[in-house]
Structure formats: structure tokens, C-alpha cells
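Omission of a single protein chain aside, the complex is shown with its protein chains in their original locations.
Order of writing sets the chain letters: A, B and C. Residues in each chain are counted from 1.
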Amino acid sequence: MDFNDTPQEAEFRAEVKAWLEANVPSKEELEGLSPIERAKLWQKRKYESGWACLRWPKNYGGRDATTIENVIFNQEEAKFDLEPGVFSIGHGMCAPTMMAWATDEQNQQYLPKMASGEEIWCQLFSEPAGGSDLAALRTMAVKDGDEWVINGQKIWTSGAHYSDFGVIVLRTDTSVPKHQGLSYFFLDMKSPGIEIKPIKQISGASNFNEVYFTDVRVPDAQRLGAVGQGWQVALTTLMNERASIGGGGSGRGTVTCDTLVELCETINLDGKPAIEDSAVQAKLADWYVKEAGLKFTGYRSMSALSRGETPGPENSIGKLVAAPMRQDMAAFALDLQEAAGAIWDSSLSEGGGEVHGGYMGAPGLRIAGGTDEIMANIIAERVLGLPQDVRLDKGIPFTEVPTSSSS
Amino acid sequence: MDFNDTPQEAEFRAEVKAWLEANVPSKEELEGLSPIERAKLWQKRKYESGWACLRWPKNYGGRDATTIENVIFNQEEAKFDLEPGVFSIGHGMCAPTMMAWATDEQNQQYLPKMASGEEIWCQLFSEPAGGSDLAALRTMAVKDGDEWVINGQKIWTSGAHYSDFGVIVLRTDTSVPKHQGLSYFFLDMKSPGIEIKPIKQISGASNFNEVYFTDVRVPDAQRLGAVGQGWQVALTTLMNERASIGGGGSGRGTVTCDTLVELCETINLDGKPAIEDSAVQAKLADWYVKEAGLKFTGYRSMSALSRGETPGPENSIGKLVAAPMRQDMAAFALDLQEAAGAIWDSSLSEGGGEVHGGYMGAPGLRIAGGTDEIMANIIAERVLGLPQDVRLDKGIPFTEVPTSSSS
Amino acid sequence: MNFEFSEEQNMLREQASAFLRDNCPMSTVRKIVDGDESFDQGLWQKIVEMGWTATTIPEEYGGLGLSYLELCVIAEELGRVVAPVPFSSSVYLATEALLRYGADDVKEAWLGKLAEGTAIGTLATAEQAGQASSSGTGCAMGANGLTGTKIGVADGDIASFAIVTAADDAGVSLYLVDLEGSGVSRETVKTLDPSRSHATLTFSDAAATLVGEAGKGWDAVADIQDRAAVLFAWEQVGGAKTALDMAKDYAMERYAFGRPIAGYQAIKHKLANIYVKTTLAESNSYYGAWALSTDAAELPLAAATARVAGIQAYQFAASENIQTHGGMGFTWEFDCQFLYRRARLLSMVIGGELVWQKKLVAAMRTAA
Partner (left out) sequence: MNFEFSEEQNMLREQASAFLRDNCPMSTVRKIVDGDESFDQGLWQKIVEMGWTATTIPEEYGGLGLSYLELCVIAEELGRVVAPVPFSSSVYLATEALLRYGADDVKEAWLGKLAEGTAIGTLATAEQAGQASSSGTGCAMGANGLTGTKIGVADGDIASFAIVTAADDAGVSLYLVDLEGSGVSRETVKTLDPSRSHATLTFSDAAATLVGEAGKGWDAVADIQDRAAVLFAWEQVGGAKTALDMAKDYAMERYAFGRPIAGYQAIKHKLANIYVKTTLAESNSYYGAWALSTDAAELPLAAATARVAGIQAYQFAASENIQTHGGMGFTWEFDCQFLYRRARLLSMVIGGELVWQKKLVAAMRTAA
């Protein structure tokens, strides 16, 4: 048992390191560029040297690399302070779906441009009526000649405003049970009739959009899978989403044990640094146990990866454990500050108000990408093999499924 | 707002106090008597002076007293160290059911003997297959002339071995949905064909029995309610059970905040009394908040009582809050003892092993009389008015309800 | 046993809740959160006219001389609607400080104005992030007046005066500083809960009047905060009840897989837990109300119990209300955020859960 790479992995990591050090853009290069422009510049550079989308086939712009090689590249890349990926949805979810369901011609046409960062893709699944019950979506597509006409609304679409293409699930038949009446397309986000409105979150950020469709036309040729087969196609996308969902907000702007320890070393409680207080220690220890437990669970799946195994739904625990924990940690960090905790100002707040941001961002962590309750269901059903919840909408035509207390 | 009795209540309390002080049996009187004999002696004395079953009509052996008067009597009686009631099920659950459903003759015949303690009653509802799904009971009663013949098994019957009579719900029709095929009887516990086996709990105690029925005959005249109406009759009994369930193990042998504070004042942690440790204080405070919260919730319902209102399902929170708390408190009290906590011996253990008993008894508190999960459902459904769980057995003949993965 | 509010008090509750339903819908809170106003002046004016600011001030000083039970009733209703007004600073803290420790002339000078709302008061103890009472006091009373800085002062930007902890020869004492006087500068700061305004107060040789016994400043603060804890607890109970109502209504309306999400045990039991925590907090707040209104010796224990329960209930209810709402819950467009922000603010003011858990046990041990 060790934390070391195999010889091949070590060699590959060295190669990656060397290339990154030589090619990661300098502050000067990025000077004056917008976040999107920075991301595109870096993606293009990776693409030109064959370091984009490592897992993909070479002819689609990838490298035919192994999963573990991909992980190693991501680890090393993460050590540089680069723009978080505006490409992650396209590369992580749209592309695998295209590879599984699109024609080789289509993949030849679209994937290289996705790999090079020339074109950005987004995902249009969720709807106001949907939520955890994704397949209850209502946005309609009606066949008209060799095109489909889309009307309705999608929500929670990240990057819709800067995306060139999107994958979308639409209802093409309301007379059959909900899963059977769906079809799956990819479309041009610049098509006439698409209107995009950002959603403001309680944290103040706007990471998502509402997308309205009014008589938007998409060619039938851009349908993936058969008519009515949309749910199966969507599952391909969703499986890849689960895989790409991280440790549940271990990313920027979340409160970690390090943040907390730092705060507790400086802040006063009973005339001593808070960290010397036994009750503070008990809380810190519990959170560290979870944080470390998730880290080492990750190491274990990575070891499985390096043996060529594919990680299962076990990864769902990351989000289920981390998201509520981040919320508790932020609330606790604020409590320790007493009256001064009310101040939320990067220049005045202790630690620049990071924990304030963590507190206001935590509810999103617990909901986006699957609520705590859905994650617990996933573990219960897919890991432990327990029965699904009773679904009263099974086998009923979509139009007859109750959708509100009034119906 | 005050904690005082109204003038009438105060007067009544004084009368009660005086009578109790004059009549509670002395140690000498009880010398050499079994617990049952002691309980019967005391009950008979109360009965003879009109202090038994205060809420009941005088002609059934009661006092026609108000609810608050009953509460006051119980409060004062509780101040004396008397045997915990072997009569509580008969008086609290069987009698109200009899009054609601039996004939006046039957009540004249049985209730006074119940009030005087001459006869003890028990309740026979639960079955191995039943559990939280009480109405799924399978013990059959088949009509034979003007009698019914009972075959099957009941479980969790308190006091079956010393009871003279019992109330029982039986399946009299398997061809209809489960709630419709039940009938309710009271029967002589000394009838031939009844076999009683005590159940040993993990705490070592045996507070419950299994009761086996082999061709036990009960007269049709002892049926309460119509054939097939058994569930409605049972609800009368159950409503009274909820009312009589206390704070969820605030009784003997459970760990209270006082127990814990006492322990923490004496036991050492980091070279100081444990109670000076901040983490210990945080736990004690949380438990005190719950204990006090339940106490004052009780005061509020008592105030409602004294205004003549009847308390609702809010009381379910007592058990839901207290039972898991007692378990945590006991575990914590044992943790503080470290290696010595392994010793469970009344003469050797810290505090006589009370917390050991509390730890082993707690699982029962969380389950008996409604599991944590059932109590949460009761609050959600009856207090907050949320929908019932989906029941796949609704409207299906009892014989067709799935009862195991094999079926 | 008469452990409940009187008919008169329940009537006051009905008036208050009807008044606030009309005058403080969530849109009022949103207006303050989105805008630049420090508080809702119109609402505040009406509250003053209702006489709520005068509740516990004796008639001799122009108050109503009502009991603290009435004030608890008002606090719960204000908590329910997340009212964007300086009520807690001015009534629970400043008014209490003067009632308990003000010399006659100070009372004469200020209580009447507080009662009629022409003055707003606040309490200022914090100088940095952390536990104020044990952090040392930089503010000092010198020959020419009071000098130093206080941060995170609720309503400091709009208050007429502040009760300030400051070091002097006797140790740390309480001083009343007229914030409209010279030597005072104040700056409004951005806050986690913009429905309640906060400011940094900087004093340089500001005129200040001693309040209470010199050198006993922190004892007085502890006493004032014990009393305020009960009133804040009632605001927290009110807020938790609103969160429960919102979550329940949404869960009944919102359908998934052909039935309301309120029918799934994950949601049912979540709401049951909110109900349980809120009920425990409410019952403990009854005890606090009784102790406060009767000046009972149990007040420190009752206050700590009510406060810890109130903090836990409101924080849990506000968080799980968002969770019950799912995606919409964390959008700016929905009102869940106001409860979530206020729950946190009420937890931080006068010290948080841990500090009060310790006070609770200390009080238990004294009582025992």
C-alpha cells in the first residue's frame, strides 16, 4: 500500500508536468482577456499539442489515453491557477453522449471543435416542473417536415449564454408514459427563438440560466437515438454527470478544515484561541474525519482506476457528505465571530468573508446536481440495491400524471 | 403565566395530598408481598375510598372527575415510591374501549373489578408479522355456533401472565382488504388453549410475552363492535395508548440530565471534573434543552387540560425526542468511564450501572409503542397534515397482499 | 397550572400578526435587502404608533408599563415576518440597558424618546471577530471623552445613541454615547443579512455618560444579554414557524413522480423534525418568558435554554426550508433566503450556540 504512481504512471506524470510548465500561459499572455477568452486560449493550446480531452479517440481530437492518464493530467493541471472549465459540461457530458449516439460524420464534424475549445456546449435537461423528477419535463418538440419545432422552457443551464451548441431532451409524445415520450437532440444555441435569462442565486452569483424556446427549429438529423428513445440517451449523459460531479464543493469558495483551523487559531474564545476549546476541537475533528474519509475514498477509487476498473455510484457519497458539512462549517465559523460575523465585506470581514460566501453558497451545493435526498436514494438503490420509491406515475400516460394538488 | 393551580385545583390537590399521606401503605404493610400483591393492595384501598380510576363514571367504580383532577392525583401519587402500574393497560386502554363499545351490563360486570384491582386486563394486538403494520395481523377467529375459535399467535403483550382478561383483535375474514376483515373481542386469559411465553430483552428484563392460541373459544357475546368492525374498535384503544405513552422513558432506569451532571461532576477528564470540559458542556446543554423543552411542552398541555381542552398528537414528540436522546446520553456516560465502563455490576459500576441499563434499555424505548420512524410519521401526518405513505395493500384482499419477497 | 399567555396577550398577538401581515409582507423585506435603505422607516413609524417600542417602559417615563410577556408576543410576531426594523437593538438591548442601569437623569433623557420612537438605541461591544466579552477592550474613556472603534454594531448607522463597553480606571464600564454628538463617525457596512443594517462606529474623544457601576461593564452586558436572549429566542421561534409553513406549503404543492413531495418520508420526517425543534424552542421560550417577566432567579438558566433552543430551531428550519424548495430555494427570486440570513444573524448577535451552551451548564451548576 502506497501513494505512488506505477512506473508508467510516473513517467506519464513527468511528461505532463514538463509540458504544462512549458505551456501554461503566463499572467502577461492572459492580461486583458475575458475569462472565456482565457479558457479558450488554454484549451486551444492543449488541443494543438494533443493534450485536450485525453480519453477521446485521436480522430475526434483526443489522445486515446487511459482513464488514469486522464486523472493524472487533471491532477497536474489543477496545480496551476487556471480558469475553471467552461468546457466541462461539453467535454464531460455532451461528448460522451455524442460518441455513443451520433453518427461518425457528426462526431468528425463537432467533436474536434469541442476539443479545441472553438465551440462550447451546454446541457438543457431540467425544467421548472422537473426538479428531481427529470423525466417529467414538458418542453415540446413537434415534427414539421424534416425539422422539429420546440416550445417551452429549460432551467439550471450552466453557460447557456456563452455556449454554441446544447444537448436537449424534449417531449415528442404526451400520450405515453413519461419516459417513453421523450426524444433527444443537439442544437445550435444561436438558433432564432432562443432567449436566455441568468438566474441570480442567494449567494449573489449567477451560475445558471433559464432558457426559453419559442418556435425554435432543429433538424431531425440532429436527433440522437430514435424518437421516443430520448430517456435512454439522456441516461448516457447523466451517468457521465455523476462521474464528473466532484467531492461536493471541495472547489473554490467552499469552507475547508484548513480554513476553519486557521480561523480557530486566531479567533478568541474564553480568552484563548478558539482551537484550544474542547467543543471546537470536537467539531473540527468530526469534520476532518469526513474530509479525510472522502479524500481517501477518492484515493481508493483512483487505485481501482489505475488497475483499469471503473468507479461506481460509490462516488455519490462525496456530495452527500460534503455539502451539508460545508454548510455546518460555515455557520460555525460565523458563530465564532459573534457580532462581527454580520459584516460581509471582502475588505472588512475576517478571512475576506470567505465563510460568508460559503454559508450562502452551501444551500446550492446541497441541491444542484442532485439533492441530499436524491443522493441518499442513489446510494440506497444503486449501491445497496434497495427498492425504488413507489412511483404513482408508472405506466400512466404523461397527460394523466397528477402534477399539482389541483389536478 | 405561572405554574400555580387554580383555587379549585389547589383545593383538590390538598385533598389528594391529605388522603395519600394518610393511606399510602407503609413499608411494614408491604413487607413480604409480591409486586402484584402490593399493587393490588394499593389499588383496592384507592377503590374503597373512591380514588381509583378518577375519570370513570361512579357507577363503574370511578369518581366522575375531570381530566385535570386526574392529572393532579397522578402527580401527587407519583411522589410516593409505589409499584409502577400493572393496571395501566387495563385502566388506560381496555376500559375506555369497553365504555365506548361494550353493553352497560358488561361494563357494570367488569369495570368495577378492574377499578378495584381485583382483575387485571391486558391487550393482545401485535403479531410477529404485524409490527408497525398492526392491521396485517393473521390470528384467525372462526365462528362456531355462538362462539368463536381462535388460532394463532400474539406478541409484545405486557402482563399477559398475570392478567385475568385481555382485549384482542382477530381476523375473521381474509377475503376482504385487511382493515375490513377484523373483529374485536375481550376474553378470559385463563381460557384453555392459551399458552404464554415471556420474551427476554437485551436489557435482561422480560416486560413482554408471546401468547399462543390453540382452539381457544370466546363467546360471541364478548365481541365489541360488529363483525368486520374490529379496526374501528382497535382505534379507540390505540388513541388511548398514545395519550398514555409518557415522555419516552422519563421513568425508572433511564438516564436523565441529572444523572449525567452528577457523573460529570465526579468523573475525571484531562485532570478536571468532566463537566468543566467545553465539549461535555455542549452535549449536556443540548440534552438539557430537549429535556426541559419536553417538560415545558408538558406544562403547556397541562394548562390546556386545566382549561378543559384535550391534548392532541403533539404528545408524540415526547417519545420521538427522548428515546434516541436517552440512548446517546447513556453511550456518552459510558464513553467517559473508559475501560471501567465495561464493568456492569451494581456493586462495582460507577452509579450502580444505571447508565449501563440505560444503554441496553434504550433500543426498546425507540421501538416499543411506535418506532422513531412511526412517531415521525404521526407528527407529519396528524400534526402537520402531510400525506400518508403510499400503501400498496390498499383495497387488496388480505390474502393477496405481498408479505415477503418470496410471495 | 397556567403556563400560557393570557387572553389579553393572545389578543395582542392577533392584532400584531394582522398588522404585520398588512404592513410587512416579504416584499417589504425584499425592498430593504435589494435597496439602499437601512431599515423600513414607514413600518418603523407604524410600529412606534402601535406603541410597541414603549411596551416595557414604565408610564412615569412615557411608556406603557406592560409586562415582558407582551414584549415576547411582539418579538415572536416580528420574527415571523423577518421585520426590517431596529426593534431588537433599540428595545431588547438599549432600552433594557437604561431600564436596568441608567441613572435617573439618563432615563429621563432617553426613555421617553425611546418610547415614542424619536430615539433609536443600540449596544456596541465588538471590536474584532470573536468573543467580545473576553477579547480585551480597545475603546477607552479618557479625560476628554471616549475613543476607539466598535464594529458590527446593529443599527449603528441609524441609532441616536449607543451603549458602549469601554476601558477606564475601574476596568471595563458601560457608557452611553450620543451618536449625533461630536467625535463620532459611523460607516454603514455590507452585511450577511441586509434587512438589518450594521455599522462601524469610530469615537475620538466623544462625550460619554457612565451607565451602571464603573468596572462592572461586562457583568451588566451579561445581564442585559440574558434578558435579550429570551426576546431573541421568541424572534427565532417566530422565524422557525414561518420557515415550517413555507416548507410545508411548497411540499404540498410541488409534485414529483405523480405525488406531492410532502408524501415522501425524507420530506415528511424533515418537516416533522422542524416541527419538533420549533416546539421545543417555543416551550423553552415560555419558560424564558416566565423567568423574564417575574425576574426569577432562574433567568440565566431559562435564558440560555431558550437561546440555545432558538438558535438550533431557526437555523435548522431556515436551512431545511431551502432544501425542501430544491432548486428554487436558493434563487434570489424566492423568499427562503430572508429566513436563512436572519437565522444566521440572530445566532451571531449576543454570542452563538457554543457560548450559550456553556452559560447554560454554568447556570445549571449554580442552580444545583
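Assume contacts are C-beta pairs under 8 Å (C-beta built on N, C-alpha and C of every residue); 3 or more make two chains touch, one makes a residue touch a chain.
Note that the structure is a prediction, hence the values are computed from the model and not measured.
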Touching the hidden chain, out of A:70, A:106 or A:281, is A:281
Given that one chain is not shown, which residue among B:137, B:155, B:233 or B:260 touches it? B:155
Checked against the full complex, the residue among B:78, B:202, B:221 or B:235 that touches the missing chain is B:202
Residue among B:57, B:312, B:385 or B:402 that touches the chain left out of view: B:402
What subunit A residues would touch the chain not displayed? 1-6, 9, 68, 257, 261, 265, 275, 278, 281-282, 284-286, 288-290, 292-297, 299-300, 302-306, 314, 317, 320-321, 373, 376-377, 379-381, 383-384, 386-390
What does the interface between subunit C and the hidden chain look like in terms of residue numbers? 264-266, 269
On subunit B, what residues meet the omitted chain? 126, 131-133, 136, 155-156, 199-204, 267-271, 274, 277, 279-280, 327, 331, 334-345, 348-350, 356, 359-360, 363-364, 366-368, 371-373, 376-377, 389, 391-393, 396, 401-405
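In this section, only the chains that are shown with their structure count from here on.
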Roughly how many whole angstrom separate the Cα centroids of subunit A and subunit C? 40
Express in whole angstrom the distance between the two chain centres, defined as the mean CA positions of subunit B and subunit C. 42
Going by the contact rule already set, what residues in subunit C reach two or more other chains? 252, 259-260, 267, 354, 357-358
Overlap residues in subunit B, where contacts from two or more other chains coincide: 278, 281-282, 390
